[in-house]
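Left out: one protein chain. Kept in place: all the others.
And now, subunit A:
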Amino acid sequence: MTESTPTKAADPALDGPADTLEPPPARIHGWRAAWRELVKAPLTGKIGLVIVLVYIFTAIFAPVLAPYGETEVVGKQFQQWSSAHPLGTDNLGRDVLTRMIYGARNTVGVTFLTTCLTFVIGAATGLLAAAVGGWTDQMLSRIVDVLMAIPLLIFALLLLTIFGTSIPMLVLIVAVLESTRVFRLTRAVGMNIVVMDYVEVAKLRGEGLGWVMGREVLPNILSPLFAEFGLRFCFIFLLISALSFLGLGLQPPTADWGSMVRENAILITFGDFTPLLPAAAIAVLTIAVNLIVDWFLHKTSGLRDDH
């Protein structure tokens, strides 16, 4: 009765080793894969990407796009919107649109720099704690606990008051404080990788700490770190803007969205919403970055969901 069922696939592969079958078709790599991913992206992800690209474009080409100089006084104080000054002028008679455009460069640039530094510090210490364990892990973790015990904004204000408010100091202080969050994430995901057999193989081979951290563990935790990068960028952006608003962030006359809100806040009482525009710029960028992060998280978690 079973003879009626054709079993053509059953025999040819039997002569060779059963597991040395024909390799699967090669994966699509590089730009084409990236493009396909982009086309398949959800609408929200695409919107986020477009907005972020617009911001980056503005930041890079600020001197070309802006009608006036960054700190140039071009008219009277608090002028209404007009063709010469599309968004009016500020409390010193500078063009608001110009300062918005330069603000993209300053605020986004400083934030990006700070976020990168945050990840260098946080990921390095986190990997160290995960890979070495024991006392090193305890020490680093307790230091981080202490740093995290103090409210972030207040701690940053305190340190900036002590060390003074220059841009390098601002970047360094915010990066150190924010890196505690990255440390915890890196340590947690790193711990899951450190127990894998391939890390043990590397240790048995006699590999040094640097190899274990950088070559065995780090490549395997890049996707959660990347997602965290997006989120952390938003938080740092908001923190720096908040610090600027409070007068301890980017210092005048540098154009910055946070301080622009503060400088022109008085206009709100006259029913003019111009001071809210920098705040809106901050909000839109934050949302856009989060849209991209969501897309990315969805993609990476979707890959693991296939069993």
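Side notes on the structure shown:
As a working rule, contacts are C-beta pairs under 8 Å (C-beta built on N, C-alpha and C of every residue); 3 or more make two chains touch, one makes a residue touch a chain; residues count from 1.
Quick note on the criterion: contacts and distances are computed from a predicted model.
Set against the options "ABC transporter ATP-binding protein", "Methyl-viologen-reducing hydrogenase subunit delta", "RNA polymerase sigma-70 factor" or "Thiamine biosynthesis protein ThiS", the UniProt name belonging to the omitted chain is "ABC transporter ATP-binding protein".
Touch with the chain that is not drawn comes from one residue among A:Pro67, A:Gly133, A:Pro219 or A:Pro252, which is A:Pro219. Contact with the chain that does not appear here is found for just one residue of A:Ala84, A:Val201 or A:Ala283, A:Val201. Although one chain is not displayed, subunit A still touches it through residues 1-3, 5, 7, 9-11, 14, 17-21, 23-24, 27, 196-198, 200-201, 203-207, 215-216, 219-220, 305-307.
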